[in-house]
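Removed from the display is one protein chain of the complex; every other protein chain stays in position.
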Amino acid sequence: MEVKEDLYYSRNHEWVKTDDDRAYIGITDEAQDQLGDIVFVELPQKGDRFNQSEEIGVVESVKAVSEVYTPVSGTVVDINEELLDSPELLNDQPYESWIISLELTDDSELDNLLSAAEYKSYCEGAQ
Amino acid sequence: MMPYLPHTEQDRNDILAEIGINSVSELYSDIPEEILLEDKLKLNDSLSELDIKKKMKELSDQNHDLTEYISFLGAGVYDHYIPSVVNHIISRSEFYTAYTPYQAEISQGYLQAIFEFQTMISELTGLQVANASVYDGASAAAEAALMSTSINRNRKQIVVSRSVNPESRKVIKTYCQAADLELVEVPLCDGKTNKQELADVVDEGTAGVIIQNPNFFGLLEDLSELSRPIKKAGAVFITAADPVALGLLEAPGNLGADIVVGEGQSLGNPQNFGGPHFGFFAVAEQYMRRLPGRVIGETEDKSGNRGFVMTLQTREQHIRRARATSNICSNQALNALAATVYLSLLGKKGLQTVAELSTKKAHYTAQKIEKLTDFKMTFSGPFFKEFAVSTKKDKTELNDYLHENNYLGGFDLQKEYPELQNSILLAVTEKRTIEEIEKLVSLLEAVK
Partner (left out) sequence: MSKENQLIFEKSREGKKGCSLPEDELSTMEIETLIPEKHLRQKEPELPEVSEVEVVRHFTALSHKNYGVDSGFYPLGSCTMKYNPKVNEDAAQYSGFSETHPHQPQKMVQGNLKLLYELEQKLVEITGMGRFSLQPAAGAQGELAGLMIIKKDLKNRGVSDQKTEIIVPDSAHGTNPASATMVGFEVREVESNERGLVDIGQLKELVGEKTAGIMLTNPNTLGLFEEDILKIAEIIHQAGGLLYYDGANLNPIMGKVRPGDMGFDIIHLNLHKTFSTPHGGGGPGSGPVGVTEELARYLPLPLVEKNEQRYVLDNDRPDSIGKVRSFYGNFGILIRAYSYLLAAGAEGLEQAAEDAVLNANYLKEKLKTEYDLPFDRICKHEFVLSGSRQKEQGVSTADIAKRLLDFHIHPPTMYFPLIVDEAIMVEPTETESKETLDHFVEVMNQISREAQTNPQKAQNAPHNMVVGRLDETEAARSPKLRWHPEQ
């Protein structure tokens, strides 16, 4: 299982990549592996506002459903529409396939998230 | 003892020995003693097959069934002709003794048939996606109302026309009450949905609006016109349809409907004292993932052979549990199969013919009755196979007189519409002959 450096991680297996006050959010390699072949992604709309830990969408495989929660608060700037037609991108390239990008409300929230090393040991501990 | 238990006493003893216990009572030793039954249940003694048949025949003979009566009764359940083939196919036990096709490879027969069913419903309704059927027309309408609140998440009002079948409206009411939704009924205007009242009541709090066409009185509603205020308010437009009528009438999907539901009994299912029948349920493609119930999809095996599976299962209770689109986990598969066979036999021309014959015969009947001195049409608009007539005669006496002559009269509208004190609703299907219709008219005239 791959864990990428320089990303923030949540205990719910989401990753966050920051670029100034923008944050990109996706699901981790561990998350996609647990779900299996992903067949459908439900996305929010641009302009939607979310608080930390609110549900932003849903990722589905044939026989499992997983809600995606945002690890940080913010307003949706962009959604990855490519996923609507090719949800398997989340399986193939989990760290390249962001789901939404947010304008961050409070970047201090990032401090509560896990580092790559911490996330790795979190996953190992869970197993 | 009933013959469905294959074990001999020897078998039972052998099994006990294999399990390593001495008596069956040990298998129940985990049940608290204070609730274990001491006495036998107070039921009948086991009957032989011959005696079962006698007893069942006796019960069935206590009914007056429609093989002895000429029926003009409809009101949601209709006396259409069922070709012999239908019962022969649905009596094949590979179909009727199967369960939900969880294991696709051993259930291709049913899966393909339901895929064909979905296609037929999609064609009839003019909407892209149909499910594998639900319990009945009434609960289909109720599920559609709930679905509209999942499309319009923060809206809590459901609007239903009073011209929707009262049986459906009662079920819608029950479901709405349980889900804490406000239910508003739109009054009638000459037997149809009052357009002005509809426009007044539908607003940005309205999740969905339910209109039936042909409506409960058989009258044709103007769906395109009714859809305007509904669309304007952003509400989901749900229509209930008679599937036979859809052989003749424009598909509601082409007139603005987002969801089309209906009672499917007319398609090859006996009246069965109200059930089992089935409800059909079709939606516009964008709402596919909010559909309740089973859906069958086409796919392939590794060698590229076409096959069919249950799909979009993540909507359903066995996966999504508390967050499922509905709790429904079955369909009325056998009744939907009957409909598929029926529609295959009739084809596009046949269904149209059934619809046209019913329409013509209904109009012929209406024209004849209208000429009688004590009868008039209750409403004025165009109608399909059913119509309401008002009479100065006593309805009970009228119906009793018809019964004495082996005719089954119409539905007494006063039961559900107190303002329609003198009206009955008559249904005429393709099965009625001119001779039968003329006899009905003469009986109506003769009754005091």
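Order as written gives the chain letters A and B; numbering starts at 1 within each chain.
Rule of thumb we're sticking to: contacts are C-beta pairs under 8 Å (C-beta built on N, C-alpha and C of every residue); 3 or more make two chains touch, one makes a residue touch a chain.
The model shown is predicted, which means the values in this text are computed figures rather than measured ones.
Chemist: Among B:144, B:295 or B:388, which residue is in contact with the omitted chain in the full complex?
Modeler: B:295
Chemist: Spell out the interface residues on subunit A facing the chain that's missing from view.
Modeler: The list for subunit A reads 37, 39-40, 60-63, 87-88.
Everything that follows uses one rule, which is that only the chains that are shown with their structure count from here on.
Chemist: State, to the nearest whole Å, the distance from the C-alpha centre of subunit A to the C-alpha centre of subunit B.
Modeler: Spacing between the chain centres: roughly 44 Å.
Chemist: Within the complex, which stretch of subunit B touches subunit A?
Modeler: Per the stated touch rule, the residues are 289, 313-314, 319-320, 323.
Chemist: Spell out the part of subunit A that touches subunit B in their complex, as residue ranges.
Modeler: Interface residues on the subunit A side: 40, 42, 60-65.
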